[in-house]
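Everything below concerns the one structure shown next.
Selected chains only, in their assembly positions.
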């Protein structure tokens, strides 16, 4: 429901930066108070915000409406269709006519490239890589031998898919014997992976990022781990080997998971937490080691007052000692 | 004030490695005791260190004097002036005659390159990037479309500037709708960014690294965040989206900031801390969740003795139970 005022919009902008001709939005409660001072010409608001004196687009999902508004005004960068003359493409690899292969890309033997794929300069595909339709691989992405990407996968710059898992057998002399990492990494449809994130292959079996999962920058996915459908992993999260996240798990920044864990569907693990235990479905966990978020919040509140507790405890000890003396005297 | 002894110096070296012909320095108190055993031929010392039996350069800033001494003996690597024949430079891009463009660099349409710029091999500039004078971009740096670097910016290897922010609107089926990231990253003069650090662009508005800020390796700067002038961010720090650091903020390694926070000028956040709250100017904060550093130090001291506290509490409970029995008996 757009208000009736006649207003021309030329741009989408943040609430503090917006000026005349801009439409802005509020989806994070933190910014509701900024509505009064915004210079925007129009605003996208949730149904729950009281009416204001600005042309308003009402929606039950202002963030999604903002996303769509952005697309009206923005033409995303697309590399030119065709194969750059400097790309090194192994014999026998078929590149669809609507794909784009950038300068100095290197595509190994036996790779398959889907329709509408955009491969930016300096991407390296090792032999046997399969890239589904409409994937977008930014500069300096590397996909190692035999790994597979589904359709519409987006890999931001510097992502490494399929580097060797961290697998070494300790030897009797205190050293290590490298274990061949023969598995693959499988990335399903609609996954996006943030820049410089690393996803390792395993000794045996596949490392899997399931459909729709979103991984932020500098995330580490260990050998044989599985990230469930529609999971969200914020930046700098680390998943050790063989750990499996269920569907729709949300993981805050810098969280760490030990290896061989099961994390249930829709669990939430807040930023900087760490766990070496399984997490049940739907649990909200915090802390390192992590436990129930609301209990953790109470514990952290006490933690800040621990010196007070020590003082109180000492005072009690004194008082009890006095009481004991009194009761001894009383005898 | 150099001592009067006649001594030839050929090299600058650390206090433990230095030998005959070397000058060394002490700026970290931890190494004062090493002065006695150093084999150096001369030493740079602060005014506060007692005289010793070595030719001594006295200064109120031994670390800076050491830095300048290093420059006397060291010729930093500079790539050859000119454009390597393998560089792919879009039509219309002007490269100043004193700039250096390395092998296999790729420079997109509409980029501007300042005077004295050194671009090492395998750097990729997407279209519309602006690089100020005397910038130094090491191999495998990527600067994405429309981002801008000021003058004298140094990007170490593998830095990603301007990858897409982690912005997705949740949809009703549990999936996510990717939000176009239409903003830019602006890096002001004299900033240095460590290797494999990632700095994301935002949906709207700019991500800004202000003048003189120093970011170490593997740091994550989220979409729309701002790092203030002369901030120092140690390795593996993560700043979530829209968080703003004031001027001169010092951030220890592996610290995490939630999104949409304001951190005041000259705040200090010690290593591995994390916060989801604003931080006032000048505050020194520690812990996850972070609070005042000196209070946190006291709390952590108690934390290590928590089992003792439990024992004491139990002992008190027993004693009180006994006292209650006594007082009941006394009635």
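Just so it is clear, A and B label the chains in written order, and each chain counts residues from 1 on its own.
Assume a residue touches a chain if its C-beta (ideal position, glycine included) is under 8 Å from a C-beta of that chain, and two chains touch if they have at least 3 such contacts.
No experiment lies behind these values; they were computed from the predicted model shown.
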Size of the entire homomeric complex in copies, 2 being in place: 3
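One rule holds for everything that comes next: only the chains that are shown with their structure count from here on.
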Approximate Å spacing (C-alpha centroids) for the pair chain A, chain B: 23
Contacting residues of chain A [partner chain B, same complex]: 12-14, 17, 28, 30, 61, 63-64, 66-67, 70-71, 73-74, 76-77, 84, 86, 102-104, 120-122, 138-140, 154, 156-158, 190, 192, 194-196, 212, 214, 216-218, 230, 232, 234-236, 247-248, 253-254, 271-272, 288, 300, 303-307, 309-310, 313, 316-317, 320, 323-324, 327, 330
In the complex, chain B residues that touch chain A: 86, 88, 104, 106, 122, 124, 126-127, 140, 142, 144-145, 158, 160, 163-164, 166-171, 174-180, 182, 196, 198, 200, 203-205, 218, 220, 222, 224, 236, 238, 240, 254, 256, 258, 260, 274, 276, 287-289, 291, 295-296, 298-299, 302-303, 309, 312-313, 316, 319-320, 323, 326-327, 330
